[in-house]
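Coming up: chain A.
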Amino acid sequence: MWNEAAGTFVFYLIAFFSIFTALTVVYTRRILRAAIALACVLVCSAGFYVMLDFEFLAGVQVMVYVGGIVVLMLFAIMLTSSAELIVDRPSFQRRFVGVLISIGFFFVTTTAFWATDFPVAESTKDTLFTKVSIEGEKAEPLDDVVELGKKLLDYGPEGYVLPFEIISLLLLSVMIGGIIIARKPPQLENKE
Partner candidate 1 sequence: MGILSWIVYIPFITAVFVVFTPAPKWYLIRWISTVGTGIHLILTAVLTWKYWQVASPDFSSMKTATLTKLYLVERFPWFESWGIDYYLGVDGISVSMIILTSIVIFTGVMASWHVKNRTKEFYVLLLVLVTGVFGVFVSFDIFLFFVFYELAVLPMYLLIGIWGTGPKEYSAMKLTIMLMAGSALILIGFLALYNGAGGQTFDLLELSKVDYPKSFQIWVFPLIFVGFGILGALYPFHTWSPDGHASAPTAVSMLHAGVLMKLGGYGALRMGIYVLPEGAKYWALFFMALTTINIIYGAFGAVMQKDLKYFTAYSSVSHCGFVLFGLVTLNLIGMKGAVIQMFSHGIMTALFFSLIGMVYGRTHTRIIDDMGGLAKIMPWFTTCFYVGGLASLGLPGLSGFVAESHVFLAGFFGNPWHDLGIMRFLTILATMSIVVTAVYVLRGLAKVFQGPIKNPEFAKLTDADITERISTGVLVFTMAAVGMLPWYLIDLIESSLMPFVNRLH
Partner candidate 2 sequence: MVELLSNNPPGIWHWLILSTILFSIGLYGVLIRKSAVGVLMSAELMLNAAVLNFVVFNHFVKPFTIDGELMGIFIIAVAAAEAVVAMAIFVAIFKHKKSIDITHIETMKG
């Protein structure tokens, strides 16, 4: 019993923390602080994935997202020398519209969720952290990384081989694109 209570408490703790940091990402005037706050948010969601028994995804999240993308952003901030730049707060009118739209969005989505009753599987309705199924389902824990690997390369109807290939292509093109855009074009130099 104690276990569930601890689980719920941890959930709410991390939830509030992530919401707070998300607000700082959006609200802070210093870009650097925003980047760090973003890193925290991402780490918190990695924590969520762990709570939902998706350790692999949490790992990927921490490594790729936090380690890669946020670091990249830090570089970008440094490159555009706007680290110490204090961005002035946007005008009231823009903020008001922004708040209006986001709250509007929030309500619309929640009513949509509220209206639909999701077919939640019986087994996990009220338990957390247990991937182990109670009677009737497969007993042994699902080794998800092996399952992942199989699914990625399975070219059957269930498989994800096509998206896998596309993602690789995408990453390749993005790399080349990024380099071309960001480098100093030689001819532009001498013309000025």
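Throughout what follows, a residue touches a chain if its C-beta (ideal position, glycine included) is under 8 Å from a C-beta of that chain, and two chains touch if they have at least 3 such contacts; residues count from 1.
If you want to know what made the cut, all candidates are chains of the complex that A comes from, given by their letters.
None of these values were measured; they are calculated from a predicted model.
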item	value
Selected partner (touches chain A in the complex), from 1 or 2	2
Footprint of candidate 2 on chain A - complex, ascending	1-2, 4-9, 11-12, 15, 18-19, 22-23, 25-26, 31, 34-35, 38, 41-42, 45, 48-49, 52-54, 56-57, 60-61, 64-65, 68-69, 72-73, 75-77, 79-80, 82, 85, 87-88, 90, 94-95, 97-99, 101-103, 105-106, 109-110, 113-114, 118-121, 123-128, 131, 133, 137-138, 142, 144, 147-148, 151-152, 160, 163, 167, 170-171, 174-175, 177-182, 184
